[in-house]
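One chain of protein is taken out of this complex; the other chains stay put.
Presenting chain A:
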Amino acid sequence: MYGNLWLIPFFPLLGAIINGLFGKKIKNEAVIGGIGTLMIFLSFLVAVQNFFRLIGDTEKVHEIVLASWMTVGNLQVNWELLLDPLSAVMILVVTGVGTLIHLYSIGYMHGETGYYRFFSYLNLFAFSMLMLVLGGNALVMFIGWEGVGLCSYLLIGYYYEKKSASDAAKKAFVVNRIGDFGFLCGLFILFWALAGHGVWTINFVEIAANAHLLEAGGALITIITLAFFLGATGKSAQIPLFTWLPDAMEGPTPVSALIHAATMVTAGIYMIGRMNILFAMAPSTMMTIAIIGAATAFLAASIGFAQNDIKRVLAYSTVSQLGYMFLAMGVGAFSAGIFHLMTHAFFKACLFLGSGSVIHAMHHAYHHAHLHDDPQDMRNMGGLRSKMPITFWTFLLSTIAIAGVPLFSGFFSKDEILWWSFGSTAGHPIFWIIAVCVAGMTAFYMFRLVFMTFFGAQRTDPRAKDHIPESPWTITVPLMVLAFLAVVGGYVGVPKILGGGNHFGNFLAPVFGPAQELHNLNAHGSHALEYTLIALSVCIALFGIYMAWLMYMKNPALPAQFTAKFAGVYRFVFNKWYIDELYDFVFVNPCKRFGTFLWKIFDVRLVDGIVNGCAWVVKGVGAGLRYTQTGYMYNYAVAMVVGVVVIVGFYVFG
């Protein structure tokens, strides 16, 4: 029934191969971009079809084995896909948002060298991401996991001639490697622990079915889940491994939208959701996740206050929102986390693409005027509202959505997380307080961005300001679709208390319900309390918006006064809490020094000496043996006779 599921990852792979191999010869941008977009669109169609099949199906978990992969001892590993409500939601998000971003890229990347390379990588990314979310066992998932990391590296470093871009790519890759190490450790320990109970498997369904063999709350399960969580922090940019994501903005903007906002960075959330049964068994890990999530959300939001690069603000906003999702996972609100993942994909993709549209236009204007100003610096913008109306309106709607204004998608998903962080059995009012603060901060810095970019006086260089165009349709259409989704996307999950049916949560219940029931993860409280909390969070969001309006619209001199007064705090926040410097001091530089020692002393003198010595001896022996090959048949015959005599002699006398 779900036999065509394999087509979903297959199409983008095909696109990647076609553009990768023949793109250079095709040359025609429309064809290259068309192939790339068509392939992911076809995946989307198949995904929609399977999604509706699943909705109509009573059986919600389907494993599709494509081929046997390997058999090692008692372990049988297959190429298998897993379709359940969780992966169904993910494939819709990945292919749906992916299609729009591919379409957007056709116009955005116009004229770039290596156009085909871009689309090939983007398709390859889509393939990897789909393997990640559809993988039926941890190894298939890990292939996707590594694949998206690789594509992220390739795409961040797309402008590889630029040193900052290739540095950022390397940083992303190395930091992710640390996370991958955690993932693998978790997998190995889990495998070993289950094998100790006679269960040889890495298949998710079987892991879930046999998780009860491990002691709930025990040290082992805590270590396993913490290791997996380390993997998640790498991929999803959480403390302590979040520093790569802001630098990743060196990549082209569609990449930031697709990989570093909507899909790849949510892989960590997805992974926790996929293994929710294991995580639910480890309360200490859950608490760690919630704390890290809340702390990251706060830290990143505060950094977002002081950034002037439009994409960097969005990058820190992404880190902060991901923290929100981790907080949700940590307090057991799995479906709320996934819900926020989805709505976030809509509005954050829209925001990134909108910022791309702005950058595109600024770049165009500067290019036209032969200026070299920074097209990403918001201090050079302002008043773009009338120049780019579609970009402006879509951007504004998405900003309202992320700020948590009622009736927009972000409101519903954020509100459910807030409620769980307060009332869940794994929650705590402190989590709620931090989260609600972050909501206010988000509203503030996002509206700060909107006001600085689209309102007020135009600060663009006068020579360039008349050449700012609205973007072409391939850019604005995805913006409009995403803005529409950012507005209405939340209505699939309106909670009961607000008169909805919480369809989203019910749909995901087969995945998360068992663990939540078994380990008593639920949110209780009176309706009055819930209404009060909602009202409070709305007030704080509106307050944030008001503050932004006050500081950047009503009285633009205020921010300068503020930074002058609190210069220390400002510098601290502006410099991103000096986290990069701290890491350099504590980890990077000592590692480098140790590396230099290993290289200069240990490697060059000792190891190379031994290795070269071995190679020299081996080659010498080979050269000597060569002389046995005389070319004369009687010598060969003698060798054979000697061989026979030795063998028989050995047998008889040995």
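Here is the rule we go by: a contact is a pair of C-beta atoms (placed from the backbone, for glycine too) under 8 Å apart; a residue touches a chain by one contact, two chains touch by 3 or more; residues count from 1.
FYI, contacts and distances are computed from a predicted model.
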Absent chain [UniProt protein name; select from "Xanthine dehydrogenase family protein subunit M", "Cytochrome bo(3) ubiquinol oxidase subunit 4", "Aspartyl/glutamyl-tRNA(Asn/Gln) amidotransferase subunit C" or "NADH-quinone oxidoreductase subunit N"]: "NADH-quinone oxidoreductase subunit N"
Among A:68, A:164 or A:575, the residue in touch with the chain that has been omitted: A:68
Omitted-chain contact residue, chosen from A:56, A:111 or A:631: A:631
Contact footprint on chain A, counting only the chain that is left out: 67-72, 78-79, 615, 618-619, 621-623, 625-626, 628-629, 631, 633, 635-637, 639-640, 642-644, 647-648, 650-652, 654
